[in-house]
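Pasting a structure here, questions to come.
A protein chain is absent from this complex, but the other protein chains hold their places.
By written order: A, B and C. Residues from 1 in each chain.
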Amino acid sequence: MSILVNEESRVLVQGITGNEGTFHTQQMVSYGTVVAAGVTPGKGGMKLDGIPVFNRVKDAVDNEGVNVSIIFVPPPFAADSILEAASAGIGVIVCITEGIPTLDMVRVASFIRSRGIVLIGPNCPGIISPGKTKVGIMPGPIHKPGTIGVISRSGTLTYEMVDQLTRAGLGQSTCIGIGGDPIIGTSFIDHLRRFHRDDTTEAVVLIGEIGGSAEEEAAEYIESEFNKPVFAFIAGQTAPPGKRMGHAGAIISGGQGKAEDKIAALERAGIRVIKNLGSLGETVKESI
Amino acid sequence: MSILVNEESRVLVQGITGNEGTFHTQQMVSYGTVVAAGVTPGKGGMKLDGIPVFNRVKDAVDNEGVNVSIIFVPPPFAADSILEAASAGIGVIVCITEGIPTLDMVRVASFIRSRGIVLIGPNCPGIISPGKTKVGIMPGPIHKPGTIGVISRSGTLTYEMVDQLTRAGLGQSTCIGIGGDPIIGTSFIDHLRRFHRDDTTEAVVLIGEIGGSAEEEAAEYIESEFNKPVFAFIAGQTAPPGKRMGHAGAIISGGQGKAEDKIAALERAGIRVIKNLGSLGETVKESI
Amino acid sequence: MKLHEYQAKEIFRRYHIRVPAGEVAGSVDKVIESARNINGPPWVVKAQVHAGGRGKAGGVRIADSLEQLKQAAKEILGRPLISEQTGPEGKRVTKLLIEEAVEIERELYLAMTIDRSKAEPVIIFSQVGGMDIEEVARVSPEQLMNEHIPFDMGWSPFVAKKLAYGLDPLPGPNTLKELTNIISRLYTVFMELDCSLAEINPLVTTKKGDVIALDAKINIDDNALFRRKAMADLDDPLEKEHLEREAAKYHLNYIKLDGNIGAMVNGAGLAMATMDLIKMAGAEPANFLDVGGGASEEMVTKGLEIILMDEKVKAIFINIFGGILRCDVLARGVLAAAEKTHIKVPVIVRLEGTNVEDGRKILEESDLKFMVAKDMNEAADLVTRAVSITV
Partner (left out) sequence: MKLHEYQAKEIFRRYHIRVPAGEVAGSVDKVIESARNINGPPWVVKAQVHAGGRGKAGGVRIADSLEQLKQAAKEILGRPLISEQTGPEGKRVTKLLIEEAVEIERELYLAMTIDRSKAEPVIIFSQVGGMDIEEVARVSPEQLMNEHIPFDMGWSPFVAKKLAYGLDPLPGPNTLKELTNIISRLYTVFMELDCSLAEINPLVTTKKGDVIALDAKINIDDNALFRRKAMADLDDPLEKEHLEREAAKYHLNYIKLDGNIGAMVNGAGLAMATMDLIKMAGAEPANFLDVGGGASEEMVTKGLEIILMDEKVKAIFINIFGGILRCDVLARGVLAAAEKTHIKVPVIVRLEGTNVEDGRKILEESDLKFMVAKDMNEAADLVTRAVSITV
C-alpha cells in the first residue's frame, strides 16, 4: 500500500509544454507514472510523446479521467492553475513551482482546505510511491518499495535521506515533499494521519527545518495519537536568525522557528531525532 | 419540541440601543424570551431594562453565554454584524435588517455556510417557537404552541397565515421567516430537514412568493424525502414580470420565478397548494 | 436600478471593454451633428429606453445616408416605443444612441449575474449571441456555459480561459486573448459597481480579431446604491411611471398596474397576496403598494393619496395585519388622507393584529364610510361586491 498516489493514479501535467514540464513528464513516464494528459492553454490538440495536451483542465478530466495533477507553471500563474485543478474536481494536486506570493497561497489554502482537496507543495519535489508512481521531480532510482513513510519540507535533503534508507535496505511506502514555503497545502500532521491508517507503513521519517512551528505541531500529534516509530531530522541548527535560508519558509523570526526548539519538542514527544546527517539510514535500520 | 430556538436560548440583541432594537427587545422580553445581552459599540457598560450592553459580541458570549443573536443594525453595517456574531461562535443568527447589498450577502453566505452556522434572514421577521421563545419582530399573541411548522419568505403574510392557523385551533412548533432577499442564509429545504427530524412537528406550511427557485427546489426535496403533510401558499400570481415587488428577491426576471411555475412544481410534488388567501387555516384543519 | 445602454457603454469604456464609437442625442439636429463625428454611413440608431425587444419594435435602425438617419431619428424620437415588454402604452423615447456600424464575424453572448440558490456570482457565456438568452436556454441549453465564482475563490483568470476555450470553432489567439480580457473586466465591473446584472448581447468578434460589446445592459443592486452614488446619479426618472415617481419620493413601494381596485397593504408578501385575492374576487388590482412593516401615519396618508391619484381606481382595499405597524396608527393615517383628499370610491378595510380594536374604533367613529371586514374571506366578498357595483 501507499498513500495518496499509486499505480492507478492518472496524472495530469499542468504546464506540460514548458521546459521543466516536458523534461519531468519524460522522467515520470520512464519511472512508470501514467501521465494521461497535459494542459497548456493554446496548445490544446497537440501531443507530447503521445500524451494528449488540452487547453483546459476540465477537458483533461472529461477526456482522460485524470485524478492527480502536477503543476509546472511560473509563480505568477501557479495559484490560478491550482484553483483550476481544484475546481475541476482533481483531488490530489502537486505544485512544484517555487516563488508563489504568500497571499496567493492564503487564498488557495482557504479554498482547497474547505473542500477537502489535498495540495502537496508548493515549492516541493512532489510525491512518490516507489515502484508504483512518481508525481514529482525526485530522482526515481534512489527509491525502493518498502515500509518507511517519508515526509519532508525539503528537496535534495530528502533525496539524501531516501538514498541512505535505500542503501540500508529500507524501502519506502510513500515519500512526500510538503514544500519549503511559509504556506503549504498540507502539513506533517495531514500525512502522518494517512501513514497512521496505512498498514504497509511501519515507520516514518520526518525531515524538518527552521521556520514556523510545523515540527512542534507534529510532535504534539505524534505524542498523542501516532503509534509507529518516527525518526526526525531538523536542518538549520547553525542558521542565523532573521535570514531566509533559501526556502521562503526557512527563517527564524521573532525568536520563533529555531531548530533547537523543534528538536527539543520532538524529543520531548519521544521521537528519535538524528543529529548526524550521515547516519539516518543506519539509525533507522538498527532501530526497527 | 421546536427547532433552532427554545426556552433555553440565550439571546443577544445586536443594535440593542437603536429604536427598533430597543422596541423589539422589550417585545421579546414580554413574550418570555431570555434576552441575556445586547451589543452596541461605544455603549458597553450600560444597561437596558436590566440587560447588560457590551461593545463586542465576544464580551456578550464570554460574560452572558449567549447562543442566539438577533440583528437590528442598518444595512451598511449588517453584514459586518453577522460576521462578528458568526466569528464569535454564535450558531444561530437572525438578521432582521432589510436592504443589505447582495454582494455583502454573497460574502456572508460563503462564510456561514462553510462553517455550519445558521443564518435566518436577512430581511425577515425572525423565528418563534410559540410558548418558548420569540427571536423576531412578529406579534407574539397570534401564535400558539402546537404541531405545525411554518416557513415563509414573507413577514405580515406569515402573520396572516399563523393567525388563521391559531384561529382554527392549530398551534405551531416553530415559525421561521427565512427572508425576502435574493440571497438569504437558509432555504426552505434547510428548515424542512429540521422539521423532518422534529418529532413534534406534524405538518408544515410553506409560504413562498415570486422570484428565484427556492419553492421548486423545496418541492423536489419534499417529493423525494419529506414524509409529513405540506401545505403551500405562493404570493404574486398577478405580479408583472421585471418589477421588484417590495422584497428585493420578489422579481420575475428572464422568465424565471413565476408563481404559476412554482405552484405547478409544488403540485407535481403532491403538495397541497392553497389558492384562496382566507382559507389556509380551515384547509389545514380539515386535512390533518 | 437599470442603466441605459449608452450609460452602460460609457462604463464599459472606462473598464476597457471595447464598444462601438457612438454619441447620445436628444434631438434630430443633434443626431445629424453626432453622425458627423462618427465613422459612417452606415450608422446605427438605437432608442434609449428600458425595454427588451427594441429591435422588433422598430427602436433600432440602420441608416445608409444622412437622409435615412434623419428620417429614422424623426420616426423614433419623442414617440412611444411599444415592445412586448413596455405594455400597450409604450415608452416615450427621448434619447437616441448613434453608433458606427461594426462588421460582424461572430455573435456571442456574455453576462454576469447572481445565482440565488448557490449565493454566488455566475458568468454565462454562449456562442449563440444576438438572440434572447432565455430562448437559447430553452432551445439549445448545451450552447450555454456557466462558471460560478465562489466568494472564497475570487477572480481567477482560468475562469475566463475556461469559457473562451469552450468556443467551437476556436477563434484565433488574439481574439481568445481579447475575449478572456473582456470576461475578466466584466467581472470587475460587476463587483466594483454592485451590479445585479451585466450583460453583453451580442458580444461580437470581427475579422480583424477585435471583440466588441455591440449592446450593453447593466442593472445595479438597489440595496447597494447608498455606496454607489455615481450609479444612483445615473437613474433616469423618466423611465418610471409618474405615480411610481411620486411614490418613490416618500419611499413607498408602489407599482402601477392596469386594474381598478386600489390596494394598500403592509408587507410585500401580503400585498402580493392581496392583489391575487382581488383577481380571484373577479376584479383587477390597480397597484401594488406596500407601506412597510413599520410605516408611519404619514406614509399611510401618502400611500392613500397616491392610490387616489389613479383615475382608474373604482374601489380601495386596505389590508393591514398589524405587527410593527399598529392598527390605530393605520386608522389615523387613513382618516388624515380622507380629510385631505376627497374619497369618492368605496373603501374596504380589513384590520388585524396589534391594537386592532383601537383601529377599528377610530374608523367606525369617524364621519367616513368604510366597509370593515373581519377576515380575509369577508374582505374578498366585499371586494367582489364593490366590483359588481362599480364596474
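We adopt the following convention: contacts are C-beta pairs under 8 Å (C-beta built on N, C-alpha and C of every residue); 3 or more make two chains touch, one makes a residue touch a chain.
From a predicted model like this one, the values you see are computed outputs, not experimental measurements.
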Omitted chain - touching chains that are shown: A, B, C
Which of B:Asn6, B:Gln26, B:Asn55 or B:Thr147 contacts the chain that the document leaves out: B:Asn55
Sole contact to the chain not displayed, among A:Ser9, A:Thr25, A:Ser129 or A:Ser152: A:Ser152
Contact with the hidden chain (one of A:Gly44, A:Pro182 or A:Pro229): A:Pro182
Where the missing chain touches subunit C, by residue: 151-152
Residue numbers in subunit B that touch the chain omitted from display: 41-42, 44, 55-58, 77, 79-81, 83-84, 87, 107, 110-111, 114
Residues of subunit A in contact with the chain not shown: 20, 75-76, 99-103, 105-107, 109-111, 113-114, 125, 137-139, 142, 152-160, 163-164, 180-183, 187, 207, 209-214, 217, 233, 235-240, 242-250, 254-255, 259, 275-279
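We take it that only the chains that are shown with their structure count from here on.
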Topology of the chain contact graph, where touching chains are joined (line, ring, star, complete, other): line
Chain nearest the overall Cα centroid: B
Interface with the most contact pairs, given as the two chains involved: B-C
Of all other chains, the one whose Cα centre sits farthest from subunit A: C
Whole-Å separation of chain centres (CA-atom averages), subunit A against subunit C: 54
Residues within subunit C bordering two or more other chains: 150, 152
Multi-partner residues of subunit A (each touching 2 or more other chains): 114
